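As you look at this complex, bear in mind that one protein chain is not there, while each of the others sits in place.
To keep things simple, chains are lettered A, B and C as they appear, and every chain counts its residues starting from 1.
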Amino acid sequence: MTTSTFSPQRLGTLLVALALLLAPLTLGGQEYVLRVLTVGATYAIAVYGMNLILGLTGQLSLAHGGFFGIGVYIVGLLTTDYDWAFWPSLLVAVVVTALGGFVSGVVALRTREEYFAIFTMAMGFIIFLVISRWESVTHAHSGVSGVKFPEGFGLLDFSEPIVMYYLVLLFLLGAAYVTHAVRRSGIGRTLVAIRTSEDLARSIGINVGLNKQLAFAASTTFAGLAGGLFAAVQGFVGPSAASIDLTFEMLMFILVGGLGTVLGPVVGTFIVLFLFEFFQDFEAYRFLVLGPIIVALVIFAPRGIVGYLNAFVGKLRSRGTGAGTGSGGPPEHRSSDTATDVKETL
Amino acid sequence: MTLLEVRGLGKHFSGLHAVDDVDLDISAGRITAIIGPNGAGKSTLFNLLAGFYRPTSGTVRFKDRDITGMSPHRTVAHGIARTFQTTNLFEDATVLDNVLSGRVVRSHSTVFDAVLRTPRHRREERLNLDKAMAALEFTGISEYRGEIASSVPQEVQKRVSIALALATEPELLLLDEPAAGLTEEETGGFAQLIRDIVADGVTVGLVEHRMSMVMSLADHILVLDHGKEIAAGTPETVRTDPQVIEAYLGADHQEQEGAG
Amino acid sequence: MTLFIQQLFDGLALGGVYCLAAIGLTLIFGVLRIPNLAHGTLYMLGAYVTYFFLVTVGVPYVAAIGLAAVVLAVIGVLLERVVFHPLRNAPHTHHMIAAVGAMFFFQAVAQAIWGADFRRMDSPISGSVTILGAQISWQRIVIVVTAVIVLGLLTWFIKRSIHGQTIEAIEQDRTGSSLVGISPSRVSMLTFGLAAALATVAAGLVAPINLLAPTMGDALSLKVFAIIILGGLGSLPGAIVGGFTLALAEVMTSTYVSAAAGEGIAFAVIVLVLAIRPTGLFARAVQR
């Protein structure tokens, strides 16, 4: 193994963490930016979940927004209609989305590739329909208002946006660390083996079905956790928090950041959200620009920003040391890998 | 001692008898080869043994345990490893990472161990690395460990797939045409590698086209044609069996040698 | 009984529209393995371009649909060239996101040109006929008849003409057909052009009984996926059977169960079918 005690990876992670930790201090009371950061951080947690199932295991789940919505609504409804405290509600959200993911995975993972994507898309849509139509429980389109802040037990006041930000950030760092730990361990090798070739994975003794199911459950758990936090950040939630559009937004975040990488989800989420906010000035016309940007990113930077940079620096290093350390990025994208190779030599 | 015992094994694909009523004993510490013309059902037989296909009839016993129809991840855990006819690797990973993947089946640490970096996890990761390096050295490719699997020469790739299979610590290693597409010289190297594997205590099952290699390596040969056993025995008996000459060596001899 | 007849005809008309839209998608998905989420926006653009020719330029209804189909075929080819061709070796994840990007773009274009407000497109076919006590508008009859004719022509095209056979060949065996000299690239363009044109015909037919809006294709997108899953990817007869089945199921569920159930039926169908048969009903042997 090539991990050394001091690696650029550690330095990089440290810098990202520092940037996120210090960002609010540079804002000088700009709560709007803090809000964008906080909301972005909750999304990023969910995107880490998507990274587990899509980036590492190679299964495109489009039910992700739906599970996020389940988390949102469990915390939203329990803390309002049932007057529960936040923390137990969040726990319920995590447990329900974990079990829900595991159980629905039994059926969902019988399908493969595009079928899995479409199956989960339908699942996500059904979740959305239930949330937006089951009036007696979810209040349908009226939404849920007055979601509680987390209890600080006299130590912390989570109604302060900055405190809430650090709470979400803590979970986000946790999600990133779990991704890092998983990737580095045998579990990560298992998942990547499944992504690369299910047959080969089977032949070296990997229980493909069970591992896919566990990865799916882990991904929905992240989504549920993120949803629960999102509900508290927003205070008011409506059915759009479970919509299929949200799934596609998250997919965009992770593709821009870099599939399967440790920093991709957080980098992608913040960059795309930043673009969204930036292009707000164009109002209805912003999608005239954003649409082509998305297409261009997918075509020209299919490994995402982090994946691309990794490959680039990896190449420089291997040229320096002679020993190839290789690169990250999704393995399937042969032709444009060659294209990036060409670009990198320039 | 019989390591693997196959009785009356059959597999039908919509009316086609790919494997039909095959008996086979693989003895521990020996090399058992399965030969036959194209489409004789050799690879199907391997797939049945390793659990990739569920047999439609018959039994497979491994170390006196019934493993008929057991799924691959369990047969591997029990100690059967296999390689594929077309070299099958995690192409975008390094050679070392490929071989490390083979350690998954022998690992016990959970995701929590990984996240918490428990001593067990660290111990196991160290052990896995040692075993993987050992497998690389054993197959003679440790200098390629840092390279991307798809970028190393074909012979090395074939050795990687064997190292990967060895990393799962098998008792029985099923090699599906390990030398296909190699030069005469390289084939010699592979024959030696297979002998080393057996010397190291691993039993080998071999599907191979190249008669010279089979005849020099195998202790026991099973000849299949159209899914059925037509002969079995030592290389000497098989070589002289008229049915074998008829079905295989005779009709196809030239083509086989030419293609090889 | 009258209600049933009424719903039956409505269901058939809806089925005709679904079929025309679904066939394009099933060709794209079946031939090129691209789950084209932007298909609904092609349908939407088709409606607007038809509207442009009919109302703004003032050509007759049928000619307007025809001209729009040609325009959309060109847009379809461009979409293939600019977006999907560069991604031809990428995994379906990338296709889906690229399709979403294209969807955003097309919707913004439609809104920029025609505005966000609803438009109404009148067809020259008006009035209705009474069948067994049910009032059936001529437009719906035209939809069903046109759908049948177009589907017939298409089947003929695929079976008889060289281009069509090419599509079928590629669909069945991608590597094999590239060996015998069929250019996958040309077939991709052809498929996209054809799919966009078919979606336009569907949109041109349905627009007079509904309204035009930049988001009119959104709901359709998901439903046609349900149809092609039901019918089996890449299967023409499957898309036709699936289209009519789903339309009738939708209409009948909302009539006899509830409107909300009718809306969800498409998704319930996807989940159920795939839960039982992970590769869809009527799926061919999966090549892998």
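Worth pointing out:
One rule holds in what follows: contacts are C-beta pairs under 8 Å (C-beta built on N, C-alpha and C of every residue); 3 or more make two chains touch, one makes a residue touch a chain.
By our rule, contacts and distances are computed from a predicted model.
A chain of the complex is left out here; the name its UniProt entry carries, from "ABC transporter substrate-binding protein", "NADH-quinone oxidoreductase subunit K", "Sarcosine oxidase subunit beta family protein" or "Hydrogenase", is "ABC transporter substrate-binding protein". Touching the chain that is not shown, out of A:78, A:241 or A:255: A:241 (per the contact rule at the top). The missing chain, though absent from the display, is touched by one residue of A:102, A:177 or A:312; that residue is A:312. Per the touch definition above, the residue from A:23, A:99, A:156 or A:296 contacting the chain not shown is A:23. Of the listed positions C:102, C:236 or C:251, the one in contact with the omitted chain in the full complex is C:251.
Remark: the residues of chain C touching the chain excluded from display are 2-3, 6-7, 10-11, 13-14, 17, 107-108, 111, 115-118, 120, 128, 134-135, 137, 140, 206, 209-211, 213-215, 218-220, 251, 254-255, 258-260, 263. Within chain A, the residues in touch with the undisplayed chain are 1-4, 7-16, 18-20, 23, 26-27, 30-33, 35-37, 39, 56, 133, 135, 140-143, 145-146, 159, 161, 183-185, 188-189, 191-192, 230, 234-238, 240-241, 260-263, 266-267, 270-271, 274, 277-278, 280, 283-284, 286-287, 305-314, 316-317, 325-331.
What we mean here is this: only the chains that are shown with their structure count from here on.
Because contacts link the chains only in sequence, without closing, their graph is best described as a line. Averaging Cα coordinates per chain and for the whole protein, the chain whose average falls nearest the overall one is A. Averaged Cα coordinates give chain A a centre that lies 40 Å from the centre of chain B. Chain A and chain C have Cα centroids lying 32 Å from one another. Shared contact sites, meaning residues of chain C that touch two or more other chains, are absent.
In chain B, no residue touches two or more other chains.
Across the complex, chain A meets chain C through its residues 54, 58, 60, 107, 110-115, 117-119, 121-123, 125-126, 129, 133, 244, 248, 251-252, 255, 259, 284-288, 290-295, 298-299, 302, 330, 332-336. Interface residues of chain A, counted against chain B in their complex, comprise 1-2, 177-178, 181-182, 184-190, 192-193, 196-197, 199-208, 214, 218, 323-326, 329, 331.
Within the complex formed with chain A, the chain C residues making contact are 29, 33, 35, 82-83, 86-94, 96-98, 100-109, 111-112, 116, 222, 225-226, 229, 233, 260, 263-264, 266-268, 270-271, 274-275, 278-280.
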